[in-house]
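Quick one: the structure is below, questions incoming.
The other protein chains are all here in position, but one chain of the complex has been omitted.
Showing chain A:
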Amino acid sequence: MDRSAIIEQLTEIMIDVFDLDDLEYRDDLSAADVEEWDSLSNIRFMVAVEKAFGFRLSNSEIESLDNVGEMVDLIQQKLA
C-alpha cells in the first residue's frame, strides 16, 4: 500500500472518529490541531486504525507517535 493511499484512508478515519466536516492532511498534524482530539477519542482513533488496517498497535507504539505523519510511517512499516 503506498503512502498516498494510506493517507487517504487515514484522513477518512480521522473525519469519522473526530466527527469533522473536512480535514486537510499534513504530516505534522497532531492532537493540538484538532479540537475533538482528546485522550479518549485518541483511543477510538487507534482502535479504528487497527480495524481498518488489520493489525494491533502496542501501547509503546501508540505512545511513540508525535504526529499523523509518524502514524503513516508506522502503518507503512507494519503492512510491509
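Observations, loosely collected:
By our rule, a residue touches a chain if its C-beta (ideal position, glycine included) is under 8 Å from a C-beta of that chain, and two chains touch if they have at least 3 such contacts; residues count from 1.
What we mean here is this: contacts and distances are computed from a predicted model.
Matching "Nitrite reductase (NADH) small subunit", "Quaternary amine transport ATP-binding protein", "Stage V sporulation protein AD" or "HAD family hydrolase" against the UniProt entry of the left-out chain gives the name "HAD family hydrolase".
One of A:Ala5, A:Leu40 or A:Ala80 touches the chain omitted from the figure, and that residue is A:Leu40. Residues touching the missing chain, restricted to chain A, are 15-17, 19, 21, 39-40, 43-44, 47-48, 51, 58-59 (touch as defined at the top).
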